[in-house]
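Just one protein chain is left out here, and the rest sit where they should.
Let's turn to chain A:
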């Protein structure tokens, strides 16, 4: 990989890949390549350690056992934390969001330490949330759309702000959705989130590149967004 190639870290796809999560890496990679930049997806598996030199890090969704395993692994491999401390963007979805928080408790009642990159704590919720999720964003202009499937209720501390406010669905469980601290973002949106929300993808990429990126016109994405966002009125 040359110095000018953007390295997109896809963390532990063998255990955190439940919701088509490699799609987020693919979306980021293509959105850079189509604008003329070199980019490459770098999968990081459990039998290696996390390099601190990648430009961006992605964590996906996973089942209960897999989530605990991934959290243990990432806590004991300093690469991700030092990259985050250096300002490299980190994007976690579902189990990924919970791992990035301070701690989480599974449905089995056992509490596990997270990475502390987001100021949030997750407890099991009464009900599983399985539905389309729509949120009004805080950092962005356009609404967020995705699918959620989790049984976690996440409460944010003062060190994180919500990514958005829930319009339809459950999100964090208290009307907020997701969490942001500096360049670390967690969300319950999958679908995958960055395929459905190109503005969010480009926000992450602008942090990597250090400047805003030229808009990219993709009629397919506009069509899908208007279809999914129409569900807000259908309710």
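Keep in mind that, in the parts below, a contact is a pair of C-beta atoms (placed from the backbone, for glycine too) under 8 Å apart; a residue touches a chain by one contact, two chains touch by 3 or more; residues count from 1.
In this text, contacts and distances are computed from a predicted model.
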item	value
"Dihydroorotate dehydrogenase", "Lipid II isoglutaminyl synthase (glutamine-hydrolyzing) subunit MurT", "Heme chaperone HemW" or "Electron transfer flavoprotein beta subunit" - which is the UniProt name of the missing chain	"Lipid II isoglutaminyl synthase (glutamine-hydrolyzing) subunit MurT"
Sole residue of A:41, A:69 or A:125 that reaches the chain not shown, by the stated touch rule	A:69
Hidden partner interface residues of chain A, rising order	13-23, 26-27, 30, 45-47, 62-66, 68-69, 130-132, 147, 149, 190-192, 195-196, 218, 220-221, 223-224, 227
